[in-house]
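Removed from the display is one protein chain of the complex; every other protein chain stays in position.
The block that comes next holds subunit A.
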Amino acid sequence: MDSPEQKITKTVSREDASKESMANSRHVIGIHFCGPTPLVWRADELKSARELGIIGTLVGSLARQPRQNTRLGRPLELLPEEGRLLADMGRAAVIPDSTNEDPEVNPEQVEQYHAGLENSFQEQGAMVLADRKTTLLRVMTEKHNEDSGSQEDSDGAVRDRLEALEHGFSFPRTAMAVQLCTARAGLSHCPEVRRFLAADWPTPRDERSETRFRVFRDLRRQGFYLTSAGKFGGDYLVYPGDPLRFHAYFIVVCISMDESMPLCDVLAIARLGSNVKKTVLLCSSGESQEDDREEVVYTSLQWSGMV
């Protein structure tokens, strides 16, 4: 492992950072709980999280093609460890659920909504009309270039056709394009407001969650990217770089320092690792003897043969 952290920062940092994305990186990411599951909804927050090395999993339908499972869209589901790490770093805040407030209709908002809809309708109508006019003009000038009729006649004809178009034009309401918002509108991006509203991160319930979190934090600190690994029989999959581009190196299995693991379990996980060409890491967290700090101990399993 020659300083993967340096390499990682090289690949991620960009020189063409626009002002908006610079501002984004200072945003506080809002985490919304759906039951016990932490979710992130806004696309800019997903980006900020990824820049901090938090990958998560997309679990919603993709807007462009909702009826397929290969690529999913927002929301982004976070591992509890991911959310906790972001909260600890001060880069994310838990936004409490506000669905039970405001049980009555808010007439102001309704009026605003309808006004916005009407405005959009008018503008879209104008744009459609303009678009049709330009198309008509283009077609007619092409035709004019082909035949060599007199200039004045063609101009008159064009004017007549344009007028006919305006008179006969109708933009029905059903043809209007409407947006179905993904994220909830309204909450401001201001970090101070976010922090004000923020709730505490739910504390871990047991030793196992604590071990998992410590292992996660330590590996993240070393620059690795982590995702969940239930299908591989482990806790995390460890990537040297962004999972979009790289294969995973390790399967992490978190066990507590005092726990003894039966031999058949060790064999099973080692077999699995060798079948999928990844190294298995057994990780435990405990107190270091030397300087009383927490440290994480790693043991790797490699299947080797004796010839």
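Everything below uses one rule, namely that a contact is a pair of C-beta atoms (placed from the backbone, for glycine too) under 8 Å apart; a residue touches a chain by one contact, two chains touch by 3 or more; residues count from 1.
Here is the rule we go by: contacts and distances are computed from a predicted model.
Would you mind picking the UniProt name of the chain not drawn here, from "Aspartate aminotransferase", "Superoxide dismutase", "tRNA-splicing endonuclease subunit Sen54-like isoform X1" or "MYND-type domain-containing protein"?
Choosing among "Aspartate aminotransferase", "Superoxide dismutase", "tRNA-splicing endonuclease subunit Sen54-like isoform X1" or "MYND-type domain-containing protein", the correct UniProt name is "tRNA-splicing endonuclease subunit Sen54-like isoform X1".
Just name the one of A:R138, A:R159, A:R221 or A:H247 that touches the chain not displayed here.
The missing chain is touched by A:H247.
Which positions on subunit A touch the chain that was left off?
Its contact residues with the unshown chain are 4, 7-8, 10-11, 14, 18, 20-21, 24, 32, 34-35, 37, 39, 41-44, 46-47, 50, 57-75, 77, 79, 97, 99, 102, 104-106, 109-110, 113, 119-120, 123-124, 127-128, 172-185, 228, 230-231, 240-242, 244-247.
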